[in-house]
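As you look at this complex, bear in mind that one protein chain is not there, while each of the others sits in place.
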Amino acid sequence: MPNANKVKTIAVLTGGGDAPGLNAVIRAVVRTALGHGLKVWGIKNGFGGMVENQFIELTDSSVAGILPRGGTMLGTTNRDNPFNYPQTEGGQVVYKNMSAQALDNLRRADIEALVVIGGDGSLRIASEFYQLGLPVVAVPKTIDNDIPGTERTFGFDTAVTVATDALDRLHTTAESHHRVMVLEVMGRYAGWIALHAGLAGGADCILIPEIPFKLDSVIAKIKERQQRGRQFSLIVIAEGAYREGGEMSVSFIVEGSHEKIRLGGAGEKLAREIEKLTGVESRCTVLGHVQRGGSPTAFDRVLSTRYGVAAVECIFDGAFGNMVALQKNRIIRVPITEIAGQANNVTLDNELLKAGRAIGICFGD
Amino acid sequence: MPNANKVKTIAVLTGGGDAPGLNAVIRAVVRTALGHGLKVWGIKNGFGGMVENQFIELTDSSVAGILPRGGTMLGTTNRDNPFNYPQTEGGQVVYKNMSAQALDNLRRADIEALVVIGGDGSLRIASEFYQLGLPVVAVPKTIDNDIPGTERTFGFDTAVTVATDALDRLHTTAESHHRVMVLEVMGRYAGWIALHAGLAGGADCILIPEIPFKLDSVIAKIKERQQRGRQFSLIVIAEGAYREGGEMSVSFIVEGSHEKIRLGGAGEKLAREIEKLTGVESRCTVLGHVQRGGSPTAFDRVLSTRYGVAAVECIFDGAFGNMVALQKNRIIRVPITEIAGQANNVTLDNELLKAGRAIGICFGD
Amino acid sequence: MPNANKVKTIAVLTGGGDAPGLNAVIRAVVRTALGHGLKVWGIKNGFGGMVENQFIELTDSSVAGILPRGGTMLGTTNRDNPFNYPQTEGGQVVYKNMSAQALDNLRRADIEALVVIGGDGSLRIASEFYQLGLPVVAVPKTIDNDIPGTERTFGFDTAVTVATDALDRLHTTAESHHRVMVLEVMGRYAGWIALHAGLAGGADCILIPEIPFKLDSVIAKIKERQQRGRQFSLIVIAEGAYREGGEMSVSFIVEGSHEKIRLGGAGEKLAREIEKLTGVESRCTVLGHVQRGGSPTAFDRVLSTRYGVAAVECIFDGAFGNMVALQKNRIIRVPITEIAGQANNVTLDNELLKAGRAIGICFGD
Partner (left out) sequence: MPNANKVKTIAVLTGGGDAPGLNAVIRAVVRTALGHGLKVWGIKNGFGGMVENQFIELTDSSVAGILPRGGTMLGTTNRDNPFNYPQTEGGQVVYKNMSAQALDNLRRADIEALVVIGGDGSLRIASEFYQLGLPVVAVPKTIDNDIPGTERTFGFDTAVTVATDALDRLHTTAESHHRVMVLEVMGRYAGWIALHAGLAGGADCILIPEIPFKLDSVIAKIKERQQRGRQFSLIVIAEGAYREGGEMSVSFIVEGSHEKIRLGGAGEKLAREIEKLTGVESRCTVLGHVQRGGSPTAFDRVLSTRYGVAAVECIFDGAFGNMVALQKNRIIRVPITEIAGQANNVTLDNELLKAGRAIGICFGD
């Protein structure tokens, strides 16, 4: 891995929601870069830190001990797009394009390349900056696993692990009490967490945004189990799943430039309907943010490390404008522009989905 | 431990909500009794199984491998009080006193003593049966730790462990995002889980039913932390905590003979108020039933085993009408009648509460 | 997945060492087969059960609740090859070919196809039976991940997770005490566990059987860290790793037809040498069998389920003599004969190995 591009100074930032493995990527970027004699800046609090000039130098000591830790040592935010940046003027918040300021800040710190670790939103901003000439490399992060071009995003395995652990716990209660237990997991548009955790945790029904579910199918599954002497059922539902013909569980309010998502309580509603229609006690647990924090699994730490190293390799090769990605068990490079605005969803011919059907899981269709 | 009472046949049942350690108690009861040549019946689905004559013989094989498993191999239920038992007559549910039927079923199976593993509600029923002459011994179970007469109920350590693990996960997200994270834990009337998990998980505020909180105190704590450069805060709130002067979060509807609890979403409300008053993004996670299921901790398995053995010792000694209890690191016996209707709450002079104050935790007062 | 082959009765067995996920495969095989109206026999205690006619019918109830459990409900053994089967004659153990007896037992139970879940040794036996005309399908199991033709065997992710967790624990002791901590993990011939766990657990040196190590390199790494103010180091060593020019840590004694492995205590020796040469206190932990037991990770449960379903699909398609395998994130089929006697080792151009070097890990070369 020679530094053909003779880069001397790089920066790294983390954008968007928290995901287990962010620190592991940062550590790999820093250690790889330092190993080649580069200087590395960390930009604090996502793209906002580019505008606000919040740079800290990252050394070997800065990243010591961070591998197993959740969160990001650099801070992050879901807001603060430099192309539409909130500024207070006369007591009011107005949104301005501060991208030139952000680029200028990088230039003054002699930063020649930027590693952006982020999800959908961050990739779009990275893509815009790239088109303005900034040498950018991206690392795909989202616990939802819905970024196209890569088989896995880091953070996903940890989220699935947390959800599976919750299912194991709910299982014993469901069984002891002859109840229906509903677990609502993350996944606004993509059902990957629900699909994997449902398979791993022995769910009887898995409901995902990609397959609008029929309540009748769910009820039929519960009754079929009762007839076989199984007095309990476990249901995993993605927060964005919705009933056929019904409204989607996830809706939006746009406030200023910020989307705010209003969740519909998909799981809670479902539990109430099941209880009414079957007479079986039903309870819902919403797992929420515990899925996105905490120490990453071994799998995610390895993947994060591979991504971090590969991102610096891109810089050495001058391969800018790319996202590093996992395909066929190898790290490859995918142009960010090919990904922007795209999504990676569960399709009906997905092998895991079919395996789920084969062992008798109901997907609500 | 000689069987001075010459009992030959006993039975065991689990009543009320699921708690990690139920199987461990059953195993200890069965193994101790079999070791003395007794016959042991398991009564299925709590007190309901007494009425319905759902008895199964428990052997060494029945309890093999159940020690680490959550739930109860006997099934349980929160309903089905034999003294007020639901029966369908002419398409309508009516409630009748079926206690004589229940006692008769025991008698016909030659059951000379009954071990009841249960919480508040089960202890009340056990007490009634005892007063009718049934030789009963009780084992205190509740994840809430609010049964008087004992320093610890089994299941509590596991619930605290699950809640602490969630706090560890939320901590990294709170820190990375500069957010307030609110964790709502179980505890309708008693704040033990919140108190212990809050101390173990590094909470900044702990809000419990015993101390109606002032919103101002919570806000002041968050702001004081901001001034010290801590951009995030962690808050643990028991489901039954409520604001001073406000309504309690937990209210009741009585339906037939069954109390139904309507929870007020204490945590969610609090998060919204904090966000409004401080401008800091705030998120709530409701941990729910994952606290009461799953494999018990080592601590709970040891405590459950001690309780199970001690319950059979009571039978051998003819010490009926007692609950086994932990006091001063020893298992002792407490008359059930002394406990019935009583509660064990966090008091203001509680040592853990004071330790929490000493390290700067805000309790909302 | 139509049953084109019109098979009516199948059997499943687990052979060789324990691995987390065995029960998950059995469950998927049984549920998929039952869903198509097949009868399923479980053969107890590996291939030995074929000879001894130890068959039990597997129903929906047999596999209820086994998904999260380690071990195998069918029992297994590392010995008992029907082609060289131990028999006591005149007080002495002699080895005989009992394969005809085994096949006969299957025939009498109308078993038309056999699913073998096993590692290297079991695959060889399966291959022999296949060549004798038995319709066999294999599922690759080994915590070592060294079966060729598949990117992942089930059980591997769990073993890596256990080893990583141990590294996290050792890390804090190493750091507090300024010590060298050596962790010896499984891997007689292949270094996959050491490589993955070492990356995930932040090891400074990773020593694997594929790269005979120079003690000087290890010492140099420890000293280089000291010069940077890091008073501790973490080393992961596979049990089969050995010093350049030295003897391999793993040697064999052949007893009857049974290989017996004598392990050389690779980790313990290394720790002593490091302490002598550097003066730094060094301690070794041998993780041993805790790596191969217990509840499988979510990843392994999903993979196991996919394998189980795919194995039954092979039967429906009449695609016998195959092992199901994971390649490029899909389940494919690989002829068993292509795999027999082959191994899957870490090569010098392995991407993870190179990523490890990039972040400064010493591989002893």
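For clarity, chains are labelled A, B and C in written order, and residue numbers in each chain start from 1.
By our rule, contacts are C-beta pairs under 8 Å (C-beta built on N, C-alpha and C of every residue); 3 or more make two chains touch, one makes a residue touch a chain.
On a predicted model such as this, the values are computed, not experimentally measured, just so you know.
**Q** Taking the whole complex into account, name the chains on display that the unshown chain touches.
**A** When the entire complex is considered, the left-out chain reaches B, C.
**Q** Can you say which of B:Val160, B:Val218 or B:Ile339 touches the chain missing from this structure?
**A** Once the missing chain is taken into account, the touching residue is B:Val160.
**Q** I'm checking contacts with the chain that's been left out. Which of B:Val7, B:Ala28 or B:Val346 qualifies?
**A** Among B:Val7, B:Ala28 or B:Val346, only B:Ala28 touches the chain that is not shown.
**Q** Specify the residue from the set C:His171, C:Lys221 or C:Lys269 that touches the hidden chain.
**A** Checking each option in C:His171, C:Lys221 or C:Lys269, the one touching the absent chain turns out to be C:His171.
**Q** Based on the whole complex, identify which of C:Gly49, C:Gly70, C:Gly149 or C:Gly187 touches the chain you can't see.
**A** C:Gly70
**Q** Given the contact definition stated above, which residue among C:Gly65, C:Pro86, C:Pro148 or C:Gly293 touches the chain not shown here?
**A** Here the residue in touch with the unshown chain is C:Gly293.
**Q** Spell out, residue by residue, where the missing chain touches chain B.
**A** Touch set of chain B with respect to the missing chain: 1, 27-28, 31-32, 35, 60-61, 64-65, 67-68, 151, 157, 160-161, 163-164, 168, 171, 175, 196-197, 199-202, 228-230, 295, 297-299, 301-302, 305-306, 308-310, 312-313, 327-331, 351-352, 354-355, 358-360.
**Q** Spell out, residue by residue, where the missing chain touches chain C.
**A** With respect to the unshown chain, the touching residues of chain C are 14, 17-18, 20, 22, 45, 69-72, 75-78, 162, 165-166, 168-173, 175-178, 181, 283-290, 292-295.
Throughout what follows, only the chains that are shown with their structure count from here on.
**Q** Which chain's C-alpha centroid is most distant from that of chain C?
**A** For chain C, the chain whose C-alpha mean is farthest off is B.
**Q** Which chain's mean C-alpha position is nearest the mean C-alpha position of the whole protein set?
**A** Of all chains shown, the one whose C-alpha centre lies nearest the global C-alpha mean is A.
**Q** Just curious, how far off is chain B from chain A if you go by their C-alpha centres, in Å?
**A** Roughly 35 Å separates the two chain centres.
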